[in-house]
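For this view, one protein chain was removed and the others were kept in their places.
Take a look at subunit A:
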Amino acid sequence: SSERLLQRGRGGSLVGWDSHLSRIFLLLLFVVSAQGLTPNPEACLVFSSVNGSSISCQPPAQIPHSLPADTIFLAVEFFNLTQLPADFLQGVPNLQELHLSSNRLEDFSPKFLLPVPQLKVLDLTRNSLTGLFPGFFRVSAALCTLVLKGNQLKFLEASWLHGLKALRHLDLSENQLHSLPPGLLENFTDLLTLDLSNNQLQTLPPDLLRGPLNLERLHLEGNRLQVLGEGLLAPQPKLRYLFLNDNRLASVAAGAFRGLQKLDMLDLSNNLLTTVPTGLWTSLGKAARNLKDGFDISNNPWICDQNLADLYRWLVANENKMFFRNHTRCAGPEALKGQTLLAAAESH
């Protein structure tokens, strides 16, 4: 009743109808704007803001035939689509983010991205792409993030990625790449993260990392690399995170880590390393940040002999940063088999 909307607060002052009413209005406004224009669960979610509309579609919603002209965010995910219409993005020139993950997209019209030159994010995770086109990204100078994780790429052409001047994050993980073309990253001066994990890479082009000025994260885990060569990391002295775990590394060149000045984390776990060449570990030890987030050399068949002297010294000084000490053990010589590397280091 209206009397209850007039309450006496402390000190006898009236808490009026006005403040309750304005609270109710605010609540209604929040609910309406939160639910968007279409609270029907079989329709796409639509959110409107001063910047533009955000549209998110998943089954059982129907994919819209037309989109609001001010759409800045569009997600069409978890459908069984093998293709999208060539003019799908025709009416949304301000689009900044396009999320198309978990469909079955096999290919695109070569003109698909031409209507959206302001696109910053393109997520194509978990589709069925076997390739793209030269020039597919020719107007995509604003694209920062490109995710092609979980497709069926068996090879790459560098020309597919021409035009991506502003690219910062490139994710090519979980494909079937067995090799990479030379000059892949040549023009990617702003690239910060390169994810090539979980492919079938056996070797890497020696010039792979030439191009970016400040690469921070390099993911190579889950491939079939056998050797880490001398020059691979040389173009990226400011590299901070290096993931080489779950490969078949048996050999690391003595100068492989030479230039790395800022390495925060190094993961060499689950490889076939038995030893490290003299000098390899001292060059790591000089890194300014000195692997502050940790290192992992577990699950390698270490031969705990004199050749590990450098590594032992460093381990003892940095054991607090060592991941999985109990899984970092000697495979030989016979007398030390099964002992932890740390124990071998401490008794050296």
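The criterion applied here is as follows: contacts are C-beta pairs under 8 Å (C-beta built on N, C-alpha and C of every residue); 3 or more make two chains touch, one makes a residue touch a chain; residues count from 1.
Heads up, the rule we're going with is that contacts and distances are computed from a predicted model.
A single chain of the complex does not appear, and UniProt lists its protein name as "Cytochrome c 2", one of "Trafficking protein particle complex subunit", "Histidine-containing phosphotransfer protein", "Cytochrome c 2" or "General transcription and DNA repair factor IIH subunit TFB1-1-like".
When the omitted chain is restored, the residue from A:109, A:193 or A:290 that touches it is A:193. When the omitted chain is restored, the residue from A:111, A:217 or A:348 that touches it is A:217.
Only one residue from A:67, A:147, A:256 or A:304 touches the chain missing from this view: A:147. Listed residues A:54, A:140 or A:340: the one in touch with the omitted chain is A:54.
Listed for subunit A, the residues touching the missing chain in the whole complex are 33-36, 45, 47, 49, 54, 56, 58, 73, 75, 77-78, 97, 99, 101-102, 121, 123, 125-126, 145, 147, 149-150, 169, 193, 217, 219, 221, 241, 243, 265, 267, 293-294, 296, 323-324.
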